[in-house]
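The complex appears here without one of its protein chains, the remainder shown in place.
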Amino acid sequence: MNILNLLIIIPVLTVIGIVFTKDFKGARVAAAVGMTLQLITAVILVISFFAQRKAGITGEFLFLSDFTWFKTLNIHYSVGVDGIAVWMLLLASIVVFAGIFASWQVEYLAREFFISLILLATGVFGFFISLDLFTMFLFYELAVIPMYLLIGIWGSGPKEYSAMKLTLMLMGGSALLVVGLLGLYFYSSAAGPVTFNLLELSKISFPLAMQRFFFPFLFVGFGILGALFPLHTWSPDGHSSAPTAVSMLHAGVLMKLGGYGCMRVAMFLLPEAAQEMSWIFLILATISIVYGAFGAIWQKDLKYINAYSSVSHCGLVLFALLMMNRTSMNGAVIQMISHGLMTALFFALIGMIYGRTHTRNIDQMGGLMNVIPFLSVAYVIAGLASLGLPGLSGFVAEMTIFIGSFQHPDTFHRVATIIATTSIVVTAVYILRVVGKLLLGQIREKEYLEFPDAKWYERISVVVLILPIAIIGFYPSYLSSTLLDALNPIIERLTAML
Amino acid sequence: MNYSLTILILLIPFATFLFNGLVGMKFKPIVSGLIGTIGLGVITLLAYLTAWQYFFVDGMVGGSFPKVIAMSMEWLRLTDALRIQIGILLDPISVMMLVVITTVSFMVHIYSLGYMKGEKGFERFFSFLSLFSFSMLGLVIATNIFQMYIFWELVGVSSFLLIGFYYSKDSAVAASKKAFIVTRFADLGFLIGILLLSYFTQTFDFKVLTGTDQSIFAQTAGVSFLGMSVMTWAALLIFMGGAGKSAMFPLHIWLPDAMEGPTPVSALIHAATMVVAGVFLVARMFPVFYFQAPDALTVISYVGGFTSLFAAAIACTQYDIKRVLAFSTLSQIGYMMLALGVSGYGGHEGVGYMASMFHLFNHAMFKALLFLGAGSIIHAVHSNVMQDMGGLRKYLPITHITFLIACLTIAGVPFLSAFFSKDEILVAAYEHNKLLFAVEFLVAGLTAFYMFRLYFNIFWGKETHYHHTPHESPKTMTIPLMILALGSVFAGYIPFSKLVTSDSMPFESHMDFGIAIPSVLIGLTGILIAWILYKKESKIPERISKSLGGFYQAVYHKFYIDEVYMFITKKIIFNCIARPVAWFDRHIVDGTMNGIGWITVTSSRNIKGMQSGNLPQYGMVFVLSAIILVLIFSFLI
Amino acid sequence: MLQGIPITHVLIVSSFMFFTGVCGFIIRRNMITILMSIELILNAVNINLVVFNKYLFPDQLQGHFFALFVVGIAAAEASVAIALIINIYRRLNSISVDKVNEMKY
Partner (left out) sequence: MALNVLMFYLLSAVIVICSVLTITTTRILRAAFYLLCVLVATAGYYFMVNYQFMAGVQLVLYAGGIVVLIIFSILLTSHISHKFAKPEAMRLVMGILVGLSGFALSTIAILKFTFTPSNAPAMKVDMQAIGTQLLGTGKNGYALPFEVISILLLAAMIGAIIIAKKGK
């Protein structure tokens, strides 16, 4: 039995299990058990993957398995992982695990909530393990649709509007993607039967005119998910309305699908066009970085601040990918992982704080450090990770990106890098502004004194997210070196024409 | 002989940080305090042993002190050439800094046991102190510029945490925020400098960068930007980082506000150790500056000179004793920067470099002593404004004596430590640039004046009526004062020119009495003026300040630099950038998206009128369309 | 009828009837009148079926049977339609189609 199939089967079984539970308590226990198993499976996957690597198995993708499910169109259920995907899977399982515990107190339609949440997770896992682009796309859609329900039903604020906006914009991205994927599919006939298989597609060198035409579709299609300026506006509204676990999963993992897809599909399969057109998207990504950071300064809603910060950080991912050298792309992947963890942590904490204060407006809060020290300290840690403090993961990612990008021989790219570095100051400004207003200073309301500090499930959720942030921050070289190996094929293909 | 134990210098404070931070609250507060203090005691011992071994046991190799890599491990591989190492580099300045940091930090730890007693968050305080010690030690023993940057950031954050220690106080929160953001802004320059440097040289390593092989800079030849060579840019940007940490003009604004932190923190971080990180950085990179970017050195010397004059002037007008000391710190760091700026390389040419390090060493001792003394005073009278004090010499005898020693030292009274180092600095300045020499000469007088203004106002002057009779601080506080006082007196007799020099080769330095005597005289003049004005209560100071009018006001308000910054950040950055960006995002970008949605909705709303539910209408449309289709198909095609 | 009567004449009459029915369907608002218009339309179709059968395929009976079935269906349709009309009348006290637009959009 291929361990990758387990990653799909466990969530599906969990969903079935939840259907048979009686009330919200049963549902959350079932979800927690399922996702714990999922986390364990993911850890085992990572360990066995690198054990195989160490044993000298050098295939680009391991744990391959293949099964045709639509013969006429040559669509397969084809799975396999490389050194990037295993880490993304681990990230996803950590975030989902933490997300379940962060939404421990959902009581309204809890079963349906957990079912949707886990379906969403299934889509994410399926996306990362798929090698067949059609199946990958299918899983991607599977992730988007529960999102609509989750925000629309369990959200807060203008939830219908936000859910609609988010879903429509992501669907718009999907529409572009379909065009791009079909382009790949039909042009693959140059080398045998038409196929969606990533590995086979990667052996084909597509004609340049075709690449030029389809690259923007694919890149923008995934870029919308990765919050590429100016198509990022779903992010603030969507995140602020979404329930905690959904924000976590969405910002933490789903936005990474965008960056991952840009790299794995758009740039990997259409390398010449990527080289040729990178400058346009590089400008947009640079704007995202600075613009997102400045946008965050002025916001008052905690989730808005974090959403804009995500725009900035995810812009950094795309920025680094477009620099197209090993170091910067390595940094991009580390940034995906790091941002996934810390933004999930942020949203988890915001959800927990919101659950106590019932407001997210930072002007109305203050002095929370005195009453809920655990959550506040965790918030400070998340903030420090976000502004790139050494010893936490954000620093590793940012520095790898900046140094990698600055190695680019072209002056334009280096100037863009310098512009991007300014974000570290702006980030510091908005993070400290939030920390100062929210946690420090005097307590605003008397009732705040009554707040209980973190419950056990909240602690689990927070600790599970902080640990990897600190581990990456302290000991990045293992992650970094495995990623460097895994990036080789992509880099080779990208630079083959130069 | 190896230095494998030096690794403990990093590990112990980190361990105590984790212990106090994670489980410290489970024990009695004093446990955390003792653990932190003992840990620091151990590494102080280690630092002294290392220094002893480095300077006196292993000694020189081939006529100069070698750069010893005691330990090095790869932390992160960025490219094949650029790898971030975490390691321990021992050379004269890093060993000297080890001694300075551990000494002051140890004293501050002991002092804090008494000063912070009973404060909420005692264990947090000690855990932050450990974090700071860890970061600062990591900074000085960095083997490469990137490791330095890593610890540089950590130092910044521990400073932020410690300034904001009283987090319920809004002013403390604001000050910590300001400190962090200003230094962060400076660090941006540092980072870009590192990027430039590493791009052209393909190395982070200090040993390579400051080594004799200049071929690594071959790439930079002829590359220039806006009329300055790329190395000048890199050097200036790196100096910008240093200027931020060392609070050089115009990035000095955070330091006076940073006095919101607990006084031991001010002593440790904002007087003795962290703020000299910038000086240390320039010293560390000195060969790069000297050979590749001499223009940058000139800039450094002028910035240092200006800051020292500027800060000394402000110090004369302030009433908050900690702020006076803060401005005095600025002024003294300006001295050190200037000394580096005017220094040459090698032998007697490098006297400025040597003097700067020498002054750094002495300054750490006497400024820590001043701050701790101030802490002791504040502890006694629960205020840090000069007007609330007076005649304290009777109540606080030990504090009085040690404070007086520190004041005398900083004023440059002969045979106390600062006399020697200041003299060297003046010599270096005199040889290099007469204008800067004149400035420094003036500043020497101002320094003596404002220090004794402080001294007389606190310990002499009119007897203020106190609510509680002030009493001398406990032993945990006075013992560090006494030890530091000894340091202030005798540190000057360390033969620095034999140990810490620009090219690690010893040279003979000697007193230049032509400069020493006038500088002592101007110092004494300053003291004398302060004596006349402040020994007894008098109206003269008030009249003088009145007669100076607008100028006095400008100085008192620190030349309105803070206001300018507030204007820039609040008005320009917040209102003119962030706000429009937020608006733009919500209304233009998002508006476009919503507009697309609106168009869809509106058009569908208009179309839905056709779906009227009116059967005859449907029938009509159906038949009409059928007729039209028949027409088209049978007659047109 | 066969002698002397061209098929076109019959067809013209039936198509006139058909379009009269369509016209009535469009201009009338009373549901019963609309139902009557539909009967006209069906009847016109029936005439066509029968006439085509008789003129063009006299050896078969397909048109005849189709006409027969159409009558059957018309009867069924009429009965259901009238039931609906009566029900609507009960609820809305009107049988004007303009009033019956609850289900639009």
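Chains here go by letter, A, B and C, matching the order in which they are written, and residues are numbered from 1 within each.
In this section, a contact is a pair of C-beta atoms (placed from the backbone, for glycine too) under 8 Å apart; a residue touches a chain by one contact, two chains touch by 3 or more.
Note that the coordinates shown come from a computational prediction; the quantities given were computed from them, not determined experimentally.
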{"item": "Omitted chain - touching chains that are shown", "value": "B, C"}
{"item": "Chain B, residues in touch with the chain not shown (by the definition above)", "value": "616, 620, 623-624, 627, 630-631, 634"}
{"item": "Those residues of chain C which, in the complete complex, touch the missing chain", "value": "1-5, 7-13, 15-30, 32-33, 35-37, 39-40, 43, 46-47, 50-51, 54-62, 64-65, 67-69, 71-80, 82-87, 89-90, 95"}
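Assume only the chains that are shown with their structure count from here on.
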{"item": "Chain nearest the overall C-alpha centroid of the shown protein atoms", "value": "A"}
{"item": "Length of the line joining the C-alpha centres of chain A and chain B, rounded to whole Å", "value": "37"}
{"item": "Chain B-chain C separation of Cα centroids, rounded to whole Å", "value": "96"}
{"item": "Contacting residues of chain B [partner chain C, same complex]", "value": "608, 611-617, 619-620, 623"}
{"item": "Chain A residues within the chain B interface of the complex", "value": "165, 168-169, 229-234, 236-237, 291, 294-295, 297-299, 308, 326-327, 367, 369-370, 384, 387-391, 395-396, 399-400, 402-404, 406-407, 414, 417-418, 421-422, 424-425, 428-429, 432-433, 436, 439-442, 476-477, 480-481, 484"}
{"item": "In the complex with chain B, residue positions of chain C that touch it", "value": "22, 25-29, 34, 97-98, 100-105"}
